[in-house]
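Data first, discussion second: the structure below is written as structure tokens.
Left out: one protein chain. Kept in place: all the others.
Moving on to subunit A:
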Amino acid sequence: MINSIEKLKEILVCGGTGCQASESNRVFEVLKEEVKAENLDKQVKVIMTGCFGFCEKGPIVKVMPDNVFYVEVDEASARKIVKEHVLKGRIVEEKIYKDPKTLEKIPEQSSIPFYKKQIRIALRNCGKIDPENINEYIASDGYMALAKVLKEMAPEEVIDIVKRSGLRGRGGGGFPTGLKWEATRKSKGDVKYVICNADEGDPGAFMDRSILEGDPHSVLEGMAIAGYAIGAKQGYIYVRAEYPLAIHRLKIAISQARQRGFLGENILGTDFSFDVDLKIGAGAFICGEETALINSIEGGRGEPTVKPPYPAQVGLWKKPTNINNVETFANIPPIILNGPDWFSSIGTEKSKGTKVFALAGKVNNVGLVEVPMGITLREIIYDLGGGIKGGKKFKAVQTGGPSGGCIPYEYLDTPIDYDNLNALGSMMGSGGMIVMDENDCMVNIAKFYLEFSCDESCGRCTACRIGNKRMLEILNKITEGKGEMEDLETLRELAETIKDSSLCGLGQTSPNPVLSTMKFFYDEYVAHVKDKTCPAGVCTALLKYYIIPEKCVGCTACAKVCPVNVIHGEPRKVHVIDREGCIKCGECFRTCRFGAITRK
């Protein structure tokens, strides 16, 4: 039993955007009030941390050093945590995570299945430290790597370590980070830049946001090390305006780092000077593409330019520029401190280390996970994710966002790494992972992602601007039941040509959702086109509503709600839908209390 009020306690409250959305701010305030009311200010510190990742069960509160992990904490239970746990040493049982399978209550974070298989490198400090307090970062070995690099290593040695670690870019393409640094270092030029790409924009993805919100210094430290390695004095973080909390915490972090001499002139008394500024993006997905990002920083329209030349040769203000994403930079300090061999011991042959995924969709445990490369999709979805919501059947998992593809059941045991995902017609992307169940229509899913790509296309090149639009129109035709078999051929050919012809990564990958669903779920396409049905019952235009006579009691409820009055029948007698005039709004289906209305 816990009884240690004499010892210093810390109550960690998740301050990630997810938990804040479930009012963790209020929980934080209440905890502070209670602690004060109980005169525990001296012994108990209430700290708002970054994201714990277990968003499904937020707001999360953790009491240290007792190592008790509370889920779904509200105001009342927050008060109870102080009154019971802190004061009396009694765990608040009802807010302890309960394994839905074993029904066992698990108070310890690392024993919860969601966390069991995680290895937290990029997220090492998220949920552990107060991101607005540099001392907490320093206490967790923060800026040690920078000190080590500046005092003990030549820039080439730093690059060598990053190369040997096998770290690849975590933003999408997976280009070896060390090679990128080396190319930038070798490019001629007295002025060079480091850019952190924090323009995370995949639907459902919040990996980078969580790192920025939870551990902003790790990114600053990674950037400073990169600056030293490539010979840059200035860094920029390009972060989208939709991430106000991340921006707020970054601003604090930058100012604290400057005060402490980790940024600015002559860092740690050496000749190395490096500073970081924020550039706030307007939230265009395309600005995650590095040349578009550079154009945007320069004040131009956010649209990509032809590569080569690569930013490592001709980048920001035409100077050699190294661009990595947030998660990549966050990995750098531990690699420096623990060595490249430690890092490369994790993962698969060609993909080293861990990857953060934003697990979302029809999975029980929605949230942020950091797992070693090589873990299977099954492990993530079933062990960490706790399986499919409502016990439904798994259909596919989408990785890589709008640039990725849908992977079906038969590939669930594929070890996740860059190359395996590419081989399946998907990609790592920045780490979005959306799980789909039997109620998801794969044609509709493809349409959803393509709509996103159409909206976010910069409009520069023909292939993406018009090609994607035409693909979307064909998909619309199919989901409206107007498709013909030859449309499928046109769609496939167009998709392949767009992949081959587009100017930038967005265009080149935007057909992936269509191509992968056509590859793995072709039957569903055929069903839409030939049989004019949507097997998952999603595509409204293809649905037909029926009344099952055996179940209908003639309550007339359906007839009353039908907006177009096509349901006929006498009270207490079986009703019939006149499908001729039915607009497939689904009101009757939702209204019937007897399960007498079905749709196919």
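FYI, contacts are C-beta pairs under 8 Å (C-beta built on N, C-alpha and C of every residue); 3 or more make two chains touch, one makes a residue touch a chain; residues count from 1.
As a working rule, contacts and distances are computed from a predicted model.
**Student:** Any idea which of "Carbamoyl phosphate synthase small chain", "NAD(P)-dependent iron-only hydrogenase catalytic subunit", "L-lactate dehydrogenase complex protein LldF" or "ABC transporter substrate-binding protein" UniProt assigns to the chain that's been left out?
**Tutor:** Looking only at the record, the undisplayed chain corresponds to "NAD(P)-dependent iron-only hydrogenase catalytic subunit".
**Student:** Of A:Asp41, A:Glu93, A:Glu265 or A:Asp455, which residue touches the hidden chain?
**Tutor:** Touching the chain that is not displayed is residue A:Asp455.
**Student:** Which one touches the absent chain: A:Ile237, A:Ala284 or A:Ile445?
**Tutor:** Of the listed residues, the one touching the omitted chain is A:Ala284.
**Student:** With the full complex in mind, choose from A:Lys80, A:Lys499 or A:His528 the residue touching the hidden chain.
**Tutor:** A:Lys499
**Student:** Which residue among A:Asp208, A:Asp275, A:Glu303 or A:Asp417 touches the omitted chain?
**Tutor:** Per the contact definition at the top, the residue touching the missing chain is A:Glu303.
**Student:** Write the list of subunit A residues that the hidden chain touches.
**Tutor:** 284, 301, 303, 306, 308, 454-463, 465-470, 473, 490, 493-494, 497, 499-503, 508
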